[in-house]
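One protein chain is absent from this view; the other protein chains keep their places.
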């Protein structure tokens, strides 16, 4: 999924990658594609993890991991960081999700009854970034679809997801605002996708 | 007037001085009183005019005059400058006026029928600065009072002036929101002030 | 000029703490938090504090210290994942919690400091965050109104400061600190390095001294929450 998502990063893009699978996307950015990564705690031009012994407590990413700076890096405060996000200056965000609905809603921050850690910057990202792509498992542990007619969990954002990449395939939102299966993962059949998708999407 | 206004500058104050008489106030700041001057085009810690030949085109004040920097100076953009002003962080503003009303309204930016140059930062200053003091001639060239029951010119700000310093005296706004004569200029009598003041103010 | 400089965190807080006060504390995770001022706030004994901070520290460090002693009545944060004591108090309803989307929170604090009582954002439209908030349409799209935030005392961590309170921050330790510096009725700063006025280039001051009432130099532990490294020889 991370490998497939990386293909969505175009040359010259400024992108924000969420925690989890999206973080791995950075490892698969194709050669010759120049992408600048934003970290919403206040940095553009995020570099790789530091070598052991070179960690800087004043330099972390939005997942609170130690990172490094690049020659192109710049730092700014949280208000300026989210001005960048809210103002539509970030080309692409790749993030995880608990549920996605057929009209592009996303739920990824709370499960009622469980301890809620907070939405962090997720609501700002889905509302502000030009193009949001979700990577997630197509079904939950019980085998139920996470790609739904309507989300059952509290929403993170409304009508904001342009593409969903799951272990079963790639689902692109078209001009008519409906999702269409655009790619199938190896050894996955359209029937399998149909069986595991509750959302009303286009299969042709 | 400038000399009297300078007495309102207290040690540690951050102040913004308008164009004209208020600019002269800086020359009368008492020894031992440490005041930092803001220039709303983006500077705190405004220094004096440069020596001839040392003018810097990148360093001007809000009146577009060449100035110098001090050891304490800092520069910022116009949004941050007015965030400082609007957010109430400037202790004092001293500015000129065409008319003042008894309820503390000020008019100082346009005369209908004449070419209007614009309000610049005046509306932001009177709305945002903690304490605004006006220095002006008490009457216009025709001898008519400029201290009125209500302004006749388009307003710059509503209910925002705490003190008026004129060639006739000092007028302080009290807790009941009414102005009171607190000082008379040399050789000026209360009767003269009364005769030249349209506003309903307290004379005792 | 040196009227802003204090010797210790305790002295810097002296006379400014009270029960029911509202405090902002800078930092993202444990990065760029005013460690020493938080300890001094705990030691002041102030109760029923409303604390505005992106996170709630960890157990035994940062704002976690004030949770242990039950001095916090209410937290406003965007993410509080790393704190067991927080979870315990929250589930036992001993602690109020108001979640804010991180960008909304950053902007609310900037707005508070900038004299802007309200602004509109798309963030949170259609979610629980929008509940009870006024909405307005612009160009056919719905936005929600968020309000500005200020506080009684803002606790700020900077890298370098001069005796007039002009500040610079280091790398991602900047985060919420500059906005909070503008939003405190009183702003207290701890810096790694206190320098004479005139040392810092006026072009590159992040926070002007006008926002700073008190400043101390203090040694920070700078704990790292998640050490992540790559192998030498790796890309």
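Residue numbering begins at 1 within each chain, and the chains themselves are lettered A, B and C in the order written.
Heads up, the rule we're going with is that a contact is a pair of C-beta atoms (placed from the backbone, for glycine too) under 8 Å apart; a residue touches a chain by one contact, two chains touch by 3 or more.
Because the structure is a prediction, the values reported are computed rather than measured.
Contacts of the undisplayed chain with visible chains (whole complex): A, B, C. Set against the missing chain, the residues A:63, A:128 or A:157 yield one that touches it, A:128. The residue from C:6, C:143 or C:211 that touches the chain not shown here is C:143.
Contact with the chain not shown here comes from a single listed residue; of A:10, A:72 or A:194, that residue is A:72.
Although one chain is not shown, part of subunit C still touches it, namely residues 107, 111, 114-122, 136, 138-139, 143, 147, 168-171, 202-204.
Mapped onto subunit B, contacts with the missing chain fall at residues 39-43, 48-52, 54-67, 69, 75-79, 81-83, 85-86, 105, 115-124, 127-128, 154-159. If you put the missing chain back, the residues of subunit A touching it would be 12, 14, 34, 36, 38, 44-45, 69, 71-76, 82-90, 128.
The working rule: only the chains that are shown with their structure count from here on.
One finds 35 Å separating the Cα centroids of subunit B and subunit C. Each chain gets a centre from the mean of its Cα atoms; for subunit A and subunit C, those two points are 27 Å apart.
Centroid to centroid, with C-alpha atoms defining each point, subunit A and subunit B lie 53 Å apart. Contacts with at least two other chains are made by no residue of subunit A. For subunit C, the set of residues touching two or more other chains reads 110.
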